[in-house]
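All protein chains but one are shown at their positions in the complex.
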Amino acid sequence: MDVLLTPDEWTAVYLSLKVAFWATFWSLPFAILTAWLLARTRFPGKGLFDGLIYLPLVLPKVVVGYILLLTLGARGFIGQYLDAWFGIKLIFSTAGATVAAAVVSFPLTVNAIRLALEAVDRGLETAARTLGASRLDVFISITLPLMLPGVLSGALLAIASALGEFGATITFVSNVEGKTRTIPLAIYSATHMPDGDAMALRLTVVSIVLAFGSLLLASLVDRRIRVLIGRT
Amino acid sequence: MDVLLTPDEWTAVYLSLKVAFWATFWSLPFAILTAWLLARTRFPGKGLFDGLIYLPLVLPKVVVGYILLLTLGARGFIGQYLDAWFGIKLIFSTAGATVAAAVVSFPLTVNAIRLALEAVDRGLETAARTLGASRLDVFISITLPLMLPGVLSGALLAIASALGEFGATITFVSNVEGKTRTIPLAIYSATHMPDGDAMALRLTVVSIVLAFGSLLLASLVDRRIRVLIGRT
Amino acid sequence: FATARAEEAPTVFAAASLTNAFQDIGKLYKDETGKDVTFSFAASSALAKQLEAGAPAAIFVSADTKWMDYTENRDLTLKATRVTPIGNSLVLIMPADKAKDVTIDKSFDWLAFLGTDGKIATGLTDSVPIGVYAKTALTNLGQWDKVRERVVGAESVRAALALVERGEATAGIVYSTDAAIAKNVKIVATFPADSHPPVEYPFELVKGQDTPAAKALLAFLVGPQAKAVYAKYGFLVK
Amino acid sequence: MIEIDIRLRRPGFTLEAAFTAPEAGVTALFGRSGAGKTTIIQAVAGVVRPDAGRIVVKGEVYFDAAARIDLSIERRRVGYVFQDSRLFPHLSVESNLRYGERRSRLSHKPIGFAAVVDLLGIGHLLGRRPHTLSGGERQRVAIGRALLSQPRLLLMDEPLAALDEARKAEILPYLERLRDGMGLPILYVSHAVDEVLRLADVVVALRDGRPLAIGPVADVMSRPEILPVIGRFDVGTLLECVVSRHDGDYALSTLTFAGGELRVPQVAMPIGSAVRARVRARDVALALARPEGVSVSNLLAARIEAVRQQEGPYADIELVVGETRLAATVTRESVDRLTLRPGLAVWAMVKSVAVESRSPDFGGPG
Partner (left out) sequence: MIEIDIRLRRPGFTLEAAFTAPEAGVTALFGRSGAGKTTIIQAVAGVVRPDAGRIVVKGEVYFDAAARIDLSIERRRVGYVFQDSRLFPHLSVESNLRYGERRSRLSHKPIGFAAVVDLLGIGHLLGRRPHTLSGGERQRVAIGRALLSQPRLLLMDEPLAALDEARKAEILPYLERLRDGMGLPILYVSHAVDEVLRLADVVVALRDGRPLAIGPVADVMSRPEILPVIGRFDVGTLLECVVSRHDGDYALSTLTFAGGELRVPQVAMPIGSAVRARVRARDVALALARPEGVSVSNLLAARIEAVRQQEGPYADIELVVGETRLAATVTRESVDRLTLRPGLAVWAMVKSVAVESRSPDFGGPG
């Protein structure tokens, strides 16, 4: 395989996948919860909350990264406690890259899930409750399966945008070899080298392959889900 | 108002709004068409098409910008004809910034619209056709209104991500004040100036205000739509 | 669609690190001649690629010689017009409250200086010019292999500076000009001039855009009034 | 003429239906749940594509697998009342009603908005959104919407199931008028025997996707093989009659049929009109001698043709009145007590008669 990519590049690919996977994995439950709060509940300050969710999308990613630095960096006003209490250092670490990817993709995930959630017929939820299911039970047994295509779509967007995330990552965790150097960072570097075109191209192709791979996977899963929930 | 922002900053804000608006405006019909193709039709190569749509999301924005440069730049294999035939030069132009923003936000818009489209009950479309409406008529009179929340959500995402777009813009159309220097580019420039921090902060706040503004607008419109289509 | 027309104010493609100096000089030029200048500040690489794609800029100012060579080699800029009026030096900085002066030479013990977890912030070491210079310098000092895992590459020199300002990185390698304008950081050492190629900012006219106006502007950018501004921002003026 | 001859396979279900329906009349699709009634209607509407076969409506080929013709849904101009009402949630009731009306290209719209709204009693709902309607209200709007699209063919899938008797009693005569006055053919699915008997000219009884019996309603509804579907109490005889006299004082009319006369509640039709009268077998009692002093006003001299004992308490008696056959159901005990037997002359006492408004002119079943 070394014919195709250098070991460094393989490292970047591996790291990208890891970051994208974990960013999506960890943010999904929160995204579902957030989407549920936005779609199915009313609470004071909901408008503000709704706005906050979209912020990472509106702000330049570099600013997002800078805000992460200010808050979650080792001297950040949350980061210092993470460090002091749990010994968690996000800055310059893969974990930090994951957090950056998760934050940036969060609004996309929430939006996709929310749309799917709003499309779930509330009459079915009511029917489930008359059959003795609690709210939580209804959510797990009815709502969640019915909104799976949306969750999947959200996860796909999350993975895709995590794979493409650059600005927030580099600003927050910088580029440490083997720790935070994801494909976009490698590509960015390559495009800034006068002789980097070949490398940039290779990595771009890898990105595309990964994207198609995840899309393919997603559409396979999606088809199965659709067959299951009868929306073929 | 100059108390708040310098004229240069106002220019950036105005430009950002203009770019975000037109990017969304022009891409929306294409996004709707694409979503419709993906959700309601089958054609050979659909998987590939589906994948292509998501590419701008997966690739680092700098690469997207670079690809735009290669294709739509003055020497690009499409750009040269744009120039020769229509006298359209995208580089340094607001139009180019708009194209960059539109390309980057396209997958998000398509995804949101597609989810909404898939949630539209096809039984209603069938019913409309038995009442004498052609496919197009059905789409306009039934499908489109019913998926409006999704279109709105897609437009919001598009505006938000256009407001935050940096990498593709600076790579494709450079950073020219009054033409392509949107808020994110202005923030970038500000961070390279000694007294830039205050300016960067001001512009960040402006971004946030704009985001909340568009969200507020969207949620007002959304509520009206929901009342209209009886999904309160 | 708006189109860029040739008779408009000439556009100067400049490395982002020149932002503040050029904006001042732009104002001086307007005062002097009544004419406008348009600047586009971005990474040298992005600008070079835009030139390659046919961007109608008049003057290209790169943050290193490599990208200027790149455009020259592709016949995009006019080699004959190259001037290198300004340079910079590489310095080691630390947060002001932790600063302790050191001397950098081949025997300097970087690991001891950084402590167990410490990091050095600079630009991306394979692409961002400051990072490339830093890597070359450390290599020439025979230290690169020891510290490479401690080097964090930021997207720009400004981002590296921020990491030091915030105290996230123990130290940083930046240009002296950046260090001069930064708050809360202190220069603790300057890299020996022989440890890296000279930091230079070459200026060239873009091929096909060498109008009298562009030539006049280039002359102004390397003229005495401009040099005063460069000096003010800490550049080495030749 | 409406020709339907289609085949369609689904996992565990095969539809194979061929029949011809009258061009201006009601064809009832009858059968138990899952028999394929909705599927046939969907095929005619173009919502479902049969695997093979032909569908021709009034000379226009809707579908022909061999000739690769498959007319698009909207060009079939059918008014389809779905089993679920399918109102457009984003449109007001009025806009729902107008949806098809606006799209109809007829310059003269024979089915008028005001008339339909009035008939269906939905005038007070016009400004409302569908999600605020009750089940029956929704169904009425759906019927109105289909009618107002000025269809060439009406497809009705259990349209009246959710409605109360009083509303049904208002809508049925209107459907009869549509059928008669406008020559609008109707394919009608219903489980209600009353509705079918009242409206239908031709009945297609389906079982498991295959026609069990096809033919004029009078024929089919009295065949024993469809008893499981209609339930035995509703067996009866349809008599083709002519209005011969009106008795305004008592609000009665006299109908003449081949074999006698019937006195029925006044029918609003001129003398000489052809009507169809339905006599349920269980509404016919027998007497050995002409009963005197009874409230039953229809006494018909009859002869017993056949006596069929059944399981349970009942026996089916086949009578001939003049030239007309008449079915009666009595207990087996009565058969023995009165020694009813073929050939015996008896009096049939017909207590109540349901009268349909017209005589059918069948398109012969295929």
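As written, the chain order gives the labels A, B, C and D, with residue 1 at the start of each chain.
To be clear about the criterion, contacts are C-beta pairs under 8 Å (C-beta built on N, C-alpha and C of every residue); 3 or more make two chains touch, one makes a residue touch a chain.
Just so we're clear, the structure is a prediction, and the values are computed from it rather than from any experiment.
Q: Indicate each shown chain that the hidden chain touches within the full complex.
A: Among the chains that are shown, those touched by the missing chain are A, D.
Q: Taking the entire complex into account, which one of D:Gln83, D:Ser104 or D:Thr324 touches the absent chain?
A: Counting the whole complex, the residue in contact with the absent chain is D:Gln83.
Q: Which of these touches the unseen chain: D:Gly59, D:Gly293 or D:Gly343?
A: Going through D:Gly59, D:Gly293 or D:Gly343 one by one, D:Gly293 is the residue touching the chain not shown.
Q: Out of A:Leu52, A:Ala133 or A:Val221, which residue would touch the omitted chain in the full complex?
A: A:Ala133
Q: In the complete complex, which positions of chain D touch the hidden chain?
A: 10, 12, 31-34, 37-38, 83-84, 124, 132-137, 139-140, 157-158, 161-167, 169, 191, 193, 228-231, 234, 247, 250-252, 263, 265-266, 282-283, 285-289, 291-297, 311-314, 328, 330-334, 336-338, 340, 349, 351-352
Q: Give me the chain A residues in contact with the hidden chain, please.
A: Listed in rising order, the touching residues are 123-124, 126-134, 137, 141-142, 145-146, 228-231.
The rule is short, and it goes like this: only the chains that are shown with their structure count from here on.
Q: How many angstrom lie between the CA centroids of chain B and chain D, rounded to a whole number?
A: 57
Q: How far is the middle of chain B from the middle of chain C, if each middle is the mean of its Cα atoms, in Å?
A: 33
Q: What residues in chain B touch two or more of the other chains?
A: Residues 62, 66, 188, 191, 231.
Q: What positions in chain D touch 2 or more of the other chains?
A: There are none in chain D.
Q: Would you mind giving me the full set of chain pairs in touch?
A: Once each pair is checked, the touching ones are A-B, A-C, B-C, B-D.
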